[in-house]
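Can you read through this structure? Questions will come right after.
Of the protein chains in this complex, one is absent; all others appear in place.
In order of appearance the chains are A and B, and numbering begins at 1 in each one.
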Amino acid sequence: MDQKHIWKLVDELRSKKIDMKGKDFLLTWERSRDEIDATFLVADVLRAMREANISPKIWDSGIAVSNFRDNSTRTRFSYASACDLLGLYVQDLDEGKSQIAHGETVRETATMISFLTEAIGIRDDMYLGEGDTYQREVGKSLDEAVKAGVLPDRPTIVNLQSDIDHPTQAMADFLHLAHHFGGIDKLKGKKIAMTWAYSPSYGKPLSVPQGIIGLASRFGMEISLAHPEGYDLIPDVVELSKKQAAASGGSFAHVHSMEEAFKGADIVYPKSWAPYDVMQKRVPLLKAGDQAGLKELEKSALANNARFKDWECDEKKMTITTAGKGLYMHCLPADITDVSCKAGEVAATVFDRYRDDTYREAGYKPYIIAAMILLGKKKDAAATLSRLIERAHGRSVD
Amino acid sequence: MDQKHIWKLVDELRSKKIDMKGKDFLLTWERSRDEIDATFLVADVLRAMREANISPKIWDSGIAVSNFRDNSTRTRFSYASACDLLGLYVQDLDEGKSQIAHGETVRETATMISFLTEAIGIRDDMYLGEGDTYQREVGKSLDEAVKAGVLPDRPTIVNLQSDIDHPTQAMADFLHLAHHFGGIDKLKGKKIAMTWAYSPSYGKPLSVPQGIIGLASRFGMEISLAHPEGYDLIPDVVELSKKQAAASGGSFAHVHSMEEAFKGADIVYPKSWAPYDVMQKRVPLLKAGDQAGLKELEKSALANNARFKDWECDEKKMTITTAGKGLYMHCLPADITDVSCKAGEVAATVFDRYRDDTYREAGYKPYIIAAMILLGKKKDAAATLSRLIERAHGRSVD
Partner (left out) sequence: MDQKHIWKLVDELRSKKIDMKGKDFLLTWERSRDEIDATFLVADVLRAMREANISPKIWDSGIAVSNFRDNSTRTRFSYASACDLLGLYVQDLDEGKSQIAHGETVRETATMISFLTEAIGIRDDMYLGEGDTYQREVGKSLDEAVKAGVLPDRPTIVNLQSDIDHPTQAMADFLHLAHHFGGIDKLKGKKIAMTWAYSPSYGKPLSVPQGIIGLASRFGMEISLAHPEGYDLIPDVVELSKKQAAASGGSFAHVHSMEEAFKGADIVYPKSWAPYDVMQKRVPLLKAGDQAGLKELEKSALANNARFKDWECDEKKMTITTAGKGLYMHCLPADITDVSCKAGEVAATVFDRYRDDTYREAGYKPYIIAAMILLGKKKDAAATLSRLIERAHGRSVD
């Protein structure tokens, strides 16, 4: 990618009205359309700079806290890659999975880890009703510490997956779509099927499908949400997505089969998630450390799951997508039938055909995270990027 | 903070007689008063540089070993932040909590981790009589490896808490006091109450109170040490503090109640610690892995602790400090009554009033650690800092 192209993106960025400095990136629907677009643009610029061997290192030193309250390899790598690209040093904060801290402890820890910190990435998706709340509590603590003059500067928080949204995933997914279809504006009128799919596991967070409908509904797309009875998402998020879809000139249909959703779809996103009520029942059990209760819940949830093994993205269902060539998406890892399990979310031949697409999709995440950090810390992102490009410092000596 | 102020600090640093290069920072009382003051000055310069967006990055590459033989989140973050600020990459050495290596193993490990290493931070505070010994053994191994030409350069050791002293904590505490009272010389004649406080836990190291009296006694302060019978500190450290207090024109009183200590105190530091004899009994039990013995010791220690629940820093006791406004200090986290426990070291309203002060206190630690590393590695710290300031490389691109 040549420098001319990079400057074109920076110019486009300059035209966006944004107010992101000092704000946290927790839910895409808290950000204006210009701010969403700006995030895509910054991600594209950072990627283009790296590929043209122009270092986007903003910081000479600075800490990026990595707070994963649930397992993760891929998002951890994306976050570390993003922070390193900008010059930040990742320091893990291991609070353990079970402990849900509130009040004094959150306030104090948030401050103690932030004296020389620029960004805090948090994954907290296990407890419905708690992950987003926790992230906001950390944010409020930082505000107070800055106000009291205890911190010289406010770190920006990036939601690396909460109970409500998974914005780094959804934004990477849609940056992939923008590149695939030739621009984010090309998504207008496209049909996307966000559907539940069978998996021989249970308890997967709702935040991926919620993130997808919450973001797809900003671009005038025709959204089709499908899942078996009982596998509802958080009602407020569905309501919000409906409103957003209407406002953006798109539509939102809540349908009852994968087939209905796939019919004429340009994009399909078949993915397992736990039923809303199972997730609700799980929280008090997890809090109480009730292993027997959790085992019992898992057993009944898996038994219920098994009734819907036909919710598989197979070749037959793919034929009813647009021209039989709808774009398959997944946040990975997918449960692939006869590969990673006996019966799963997707048939092996379908996955095979779209493997590279899903890899490409994942490849946007580090840049999306880096863009969120940059925008949360620098008022005039276009100016900052311009300085970096003009500095013309190579990322690598050849 | 403007550059003029920074240069004033560097000039002041230039006037100090120091001989710290190649030495380890293990106990504050091994350092001359000029060296203590130089450490404060370097910390202040580094902080001022960072806040004026002048990068204090000394190293382009280099390893900083982090060897925590006891749990820690805050000191870990402080150490990582300090190292990153100077350009060092933190590499954890996990030797586990239980294993106390000596002889061949220490010598070999110390060398193997040091080929490209600039600093080694060690926390080893669980075993009375062993932490400081271990740190010195590592130091001796490094000396030998340098002498044999095996290492090109000697890494500097920073004591991140031993059984005897906690110099990064004590130094941060006193840099906070210097800023609070308008200069380290303003501490002369001020009364500081280092007192035991009740906590529903046991086995907390003695190194914090020892570090405080060992350092407070350098500045001509009126020290009042208070604790219930049996909660003695290491006798040698108390003796040394008495001598230092006398030599510096201050005083040292060993009193028997929190009230006596608080009376007319300008500064109060109420904090729980384990009784000396309990810590002594604990070492062979820990070494033998005698879980039953440890459980028994804990039970009796907690029962004994419970006799002293009135050793709480409450509103009533605060009224007898100077003008009822003595400065409350704590190394955090504090056991706050009705917040983190039913009965603790400090009343919630007292802690609330001083929360931001304790946060500010903690905020000096990364800079103190960075100063110790810089002084342990660079002969003429003022010259090094001058080069960094004149280089005028921004820490962050705006």
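Keep in mind that, in the parts below, a contact is a pair of C-beta atoms (placed from the backbone, for glycine too) under 8 Å apart; a residue touches a chain by one contact, two chains touch by 3 or more.
Keep in mind that this is a model prediction, so the values were computed, not measured.
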Touch with the omitted chain, as defined above, among B:L93, B:V106, B:V283 or B:I320: B:L93
Residue of B:I63, B:A197 or B:V278 in touch with the missing chain, whole complex considered: B:I63
Residues of chain A (touch criterion as defined above) contacting the omitted chain: 50-51, 55-57, 73-74, 76-78, 80-81, 84-87, 89-90, 332-333, 336, 339-340, 356, 359-360, 362-363, 366, 393-398
Touching residues on chain B - with respect to the absent chain: 58-63, 89, 91, 93-94, 103-105, 108-109, 111-113, 115-117, 145, 148-152, 378, 383-384, 387-388, 391
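We take it that only the chains that are shown with their structure count from here on.
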Between chain B and chain A, distance of the C-alpha-averaged centres to the nearest whole Å: 41
